[in-house]
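Complex shown without one protein chain; remaining protein chains in place.
Naming follows writing order (A, B and C), and every chain is counted from residue 1.
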Amino acid sequence: MIKILFPKDIKQELIFHASEIFKEKNIPFYVQHNEENVSFLASEGKEIAESLVGSVQIQEFSLPYPLVSRKFHPEDSVVSLGSVSFQKDSFTLIAGPCSIENKAMISDTAQFLSGLGIKILRGGTYKCRTSPYSFQGNEHSLEYLQEIARKFSMKTVTEVLGEDLLEETAKVADMLQIGSRNSQNVRLLQKVGMQKKPVLLKRGFMNTMQEFFLSAEYIALTGNNNIILCERGIRTFENATRNTLDIAAIPVAKKETHLPIIIDPSHAAGRRDIIPALVKAGMVAGAQGAIIEVHPDPEHALSDGKQSLNFQEFEKLLGEIRTLAQAINIQIL
Amino acid sequence: MIKILFPKDIKQELIFHASEIFKEKNIPFYVQHNEENVSFLASEGKEIAESLVGSVQIQEFSLPYPLVSRKFHPEDSVVSLGSVSFQKDSFTLIAGPCSIENKAMISDTAQFLSGLGIKILRGGTYKCRTSPYSFQGNEHSLEYLQEIARKFSMKTVTEVLGEDLLEETAKVADMLQIGSRNSQNVRLLQKVGMQKKPVLLKRGFMNTMQEFFLSAEYIALTGNNNIILCERGIRTFENATRNTLDIAAIPVAKKETHLPIIIDPSHAAGRRDIIPALVKAGMVAGAQGAIIEVHPDPEHALSDGKQSLNFQEFEKLLGEIRTLAQAINIQIL
Amino acid sequence: MIKILFPKDIKQELIFHASEIFKEKNIPFYVQHNEENVSFLASEGKEIAESLVGSVQIQEFSLPYPLVSRKFHPEDSVVSLGSVSFQKDSFTLIAGPCSIENKAMISDTAQFLSGLGIKILRGGTYKCRTSPYSFQGNEHSLEYLQEIARKFSMKTVTEVLGEDLLEETAKVADMLQIGSRNSQNVRLLQKVGMQKKPVLLKRGFMNTMQEFFLSAEYIALTGNNNIILCERGIRTFENATRNTLDIAAIPVAKKETHLPIIIDPSHAAGRRDIIPALVKAGMVAGAQGAIIEVHPDPEHALSDGKQSLNFQEFEKLLGEIRTLAQAINIQIL
Partner (left out) sequence: MIKILFPKDIKQELIFHASEIFKEKNIPFYVQHNEENVSFLASEGKEIAESLVGSVQIQEFSLPYPLVSRKFHPEDSVVSLGSVSFQKDSFTLIAGPCSIENKAMISDTAQFLSGLGIKILRGGTYKCRTSPYSFQGNEHSLEYLQEIARKFSMKTVTEVLGEDLLEETAKVADMLQIGSRNSQNVRLLQKVGMQKKPVLLKRGFMNTMQEFFLSAEYIALTGNNNIILCERGIRTFENATRNTLDIAAIPVAKKETHLPIIIDPSHAAGRRDIIPALVKAGMVAGAQGAIIEVHPDPEHALSDGKQSLNFQEFEKLLGEIRTLAQAINIQIL
């Protein structure tokens, strides 16, 4: 990798000239502006840099994902959403239904959750389903999400299912989710990044950690560093669970990147009985939060009912989480 | 699954009324028109159908992907592209570079391939790369592809990387490819389907056959049946090859669906030495074609050089393919 | 499944007669004796039972692994080894080198560990290596293990590499380990089970939970219930870690079986930096212990050095484990 730093007073035409050379050589490059200078970030181009007129500085380094890497950014990044933050020594809970099936159910859920002190509401709007014949989301769900979240003063997160839905989704949601199946949909990563809202990036269920961090890098290159990684289980041969929660992903991510990481025990497990064990394991392993599916009536849910907690189960789990957090000096947000 | 057939002379407001009930009940449904009648296809809704005024017919059946299933369409579908067709007892070759790096290389490759009788040219334009710092495609590649394909009278296939690139890609390409990483990008599946051009649907490297067929069903539901399935290897623990070519996918797909299936030995293998063995195995297992990466100078390719054949290697392979095809009464197209 | 209970005073020839019928019908059956009666356990055989002369009782049930299942044995099993036990609300540590390379190193390690209160010493004797050219174990290692364990009053666990090594291994070791590669070596499972010593059963790195429990059932059918399950990571596509620790295996195993389960974070991770996170996550998820590789000089270890903790690292980890255990009311054994 190479970073070419141009002096602050560089003329626009020289930047343009440098760009042309990179394009001609088919090397992707990313222009970054800060207060002191303009720079180019690319995988190679030392010879190009040396051929440029004027006093450019060249930094060479070997890092596959420099922007999200902890090497250049040793302290933990903090991603804030209203009054809560995803940060060190804290654990933030996001909860809500898989899908916003109708107004009553999201309202009941939000009322229940906000009563328990939960500040961020999840709720599927346009759903990414394996089968076109499965429930695809309620067409009014974005409206409902907005109305209800306001009513209960909650922040919201929902998935951006496609580029064409980005605008309407971004109008409503406080945090934009990239779903597991879109984790390497690079155009969507870039377009969502450009919204300048916090992004919840789910790990692709068939992606290595390195690929996961590179997807985050696509977002970071848009200038948006408000990225929260989410480990949600990977696909393996095991079928006692829907996916296999890769608990090691948490310490690995914390070592490799400066981004917060949370877990999604619901999609990892695919069954509600083991969710408490997974959430607590995740907290102790260093995760900064969890996103949990909660439904007023899981038996009749239109999607992911088997892995959704009912209100009573969630309240019990919350008690356990708070007890554990207190015991190990983690702040619940 | 349920199919509700309305009589041909059904009034528009009754269709609208039925639609409203389905929406209210959050059941996705698909309206299909043919010469004789209008129908609704949905996963459930018998009670709704029975409650409708007028003489509707109800068909119930149990099939996860009725439109692409062979059960309702016993004969093989034929997908045509110019003078060639993907059909029974034939084997159609698609060849070309991973990326269109510049005009000269695509021109040389097309000249070489068309000289050998190859009729369909592949060429990456906007590339889906794991790293944002890897070559992302030449910005003029669509122009080059169009110009060169015309010059050598070849048909073209290239990947639609994102919804925002669909329009410009569809203007040029004769067949639109859904890449492996976008195999469950349902918005893209739907939008590409609506173009009414043949679609080359790559299997997600993390998708089961059932998921693969359901992705095809998303396309078929747009009214576009010109779908070619492409087995390109799945991700496993084995690392002697880039992916593991699932050869059984061919007979399974032929049993389950009426769509043509081809193989992509290049991405499956990730190495050029075993490509001949894979192509021939695919042909004998029943595939109707193959898409093969060919590059004038693989050692210096900007992407996937290790798995690209040079001209001499491709010509040798073509000879072997033709010999085998002749021996087993397969027509090479 | 079927259980046929014969009255206590059944004549031997009737048992023999029943056995003959099962053999003739090719149904495997297992004879179990207890104070009250003799019984046969088999997958089927109701008709046979009904045809037998005399008053047999028949129990039918649907459980793939009745002996290890929690359904017929609701309380947790306790497996004891000297003064320590693997039991509820406790966490037992097993530590030691991957291989006993020489006498000095096992002596130093045992002295260090026993000084910290560790009661069970692990140490590889005959090693199961992927390559025949890798270190296969020191030929005197069983002697060393015996001598050193006695000196420091520790209990020992080591792998039984093959049936031919069972006798000499069982003479020395207090607990016999079935390694991951032998998890479905059914003859070894049976022969090790018959030793009547506690068995540490590692999960096969490519085995589902169901297969894991069935391997335990093979052991239990020998009449040996002193089985400790060990989750040690499964093989997936991820390569940031040597294996993927399946943290969900812990709550799943605790629900399905009555056996204690521990984790092996060393072989799961394959790297020492994330071992603390994994051990703590395992404890909180409900594991009853951990087996950890410790080496006096990991950089020069003859096997698995990258995943072995040095003395200082282990002591630091032990402090963290004890702090966590105290906070959540787990007793460290």
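In the analysis below, contacts are C-beta pairs under 8 Å (C-beta built on N, C-alpha and C of every residue); 3 or more make two chains touch, one makes a residue touch a chain.
Predicted, not measured: the structure shown is a model, and the values here were computed from it.
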Full-complex contact with the absent chain, from C:Asn34, C:Thr130 or C:Asn329: C:Thr130
Among B:Val38, B:Val79, B:Ala149 or B:Ala269, residue touching the chain not depicted: B:Ala269
Residue ranges of subunit A at the interface with the undisplayed chain: 235-237
Hidden partner chain, residues of subunit C it touches: 1, 23, 26-28, 30, 41-43, 64-65, 101-102, 128-136, 138-139, 161-165, 181-182, 184-188, 191, 204-206, 211, 214, 217-218, 221, 235, 302
Interface with the unshown chain - residue positions in subunit B: 206, 208-210, 234, 236-241, 244-252, 255, 268-269, 273-274, 277-278, 280-286, 324, 327-328
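What we mean here is this: only the chains that are shown with their structure count from here on.
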Superposition rotation for subunit B onto subunit C, Cα-based, multiple of 5°: 180
Interface residue identity across copies subunit A, subunit C - same or different by half: same
Chain separated most widely from subunit B, comparing mean CA positions: C
Whole-Å gap separating subunit A and subunit B, where each centre is the average of the chain's CA atoms: 30
Overlap residues in subunit B, where contacts from two or more other chains coincide: 235
